[in-house]
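The block underneath contains the structure these notes are about, expressed in structure tokens.
What you see is the complex with one protein chain gone and the rest in place.
Right, chain A next:
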């Protein structure tokens, strides 16, 4: 009798699961596709050291490619990295050119409508400045020409609240060149990017002196509707935080351990961060 109940329950469970899969559509499970082709395709940055950059042989390496390798290892398949940029990363995912995107993307609601951003967040960054001048607080930038990137959301705050004159360029290369030519006294950008520059020989004597503002979490993403893959990735992220993998990778790539990564590590190990503080 008991056995019969068990069997029935299991059958019902499978039926529910199957109907769930049917609703999400025929191409719902990308994990099967990945296993079948024996290769996981991940979109990462290739111009954002040390999160994703090219080594001297032209191979993409960095913190995010290492995370991508973890996923491939877990699935037991080969890894293929595809370089993406901010303006095409979500499209690549939508078009199925990549299975997974780990590309320094800030988690925003309007982006959650386009791709499936996996919870919890794996990383976080805020806004700071790169300068060789003596600035202690944001207000010190009043009236100063500050280089930036056209369209960045913190340009307005930097000029409206702190009184800086934003000199915005198309890309980081132009902005950094203008900064080195003293056309502006500082460069306002993501602190994660600035931290990576500070380790570079070319930027000796430069610093990131201000308190970071607008700290915002990063999200990795899968194609919309890939619930099974999203669940697997959620598990991967929890695992990275619990094991301290992110902190280890920060150390490996010469980054300071970020408050966000420390906090997540403490939280997932079961330590209440409010007590630890």
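Assume a contact is a pair of C-beta atoms (placed from the backbone, for glycine too) under 8 Å apart; a residue touches a chain by one contact, two chains touch by 3 or more; residues count from 1.
The criterion applied here is as follows: contacts and distances are computed from a predicted model.
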{"item": "Name per UniProt, for the chain absent here [options: \"RNA polymerase sigma factor\", \"Amino acid ABC transporter permease\", \"NAD(P)/FAD-dependent oxidoreductase\" or \"Dyp-type peroxidase family\"]", "value": "\"Amino acid ABC transporter permease\""}
{"item": "Sole contact to the chain not displayed, among A:92, A:169, A:206 or A:229", "value": "A:169"}
{"item": "Which of A:41, A:101 or A:185 contacts the chain that the document leaves out", "value": "A:185"}
{"item": "Touch criterion as defined above, residue of A:38, A:133, A:235 or A:254 at the omitted chain", "value": "A:133"}
{"item": "Missing-chain contacts mapped onto chain A", "value": "110, 133, 144, 147, 150-153, 155-156, 160, 166-170, 174, 177-178, 181-183, 185"}
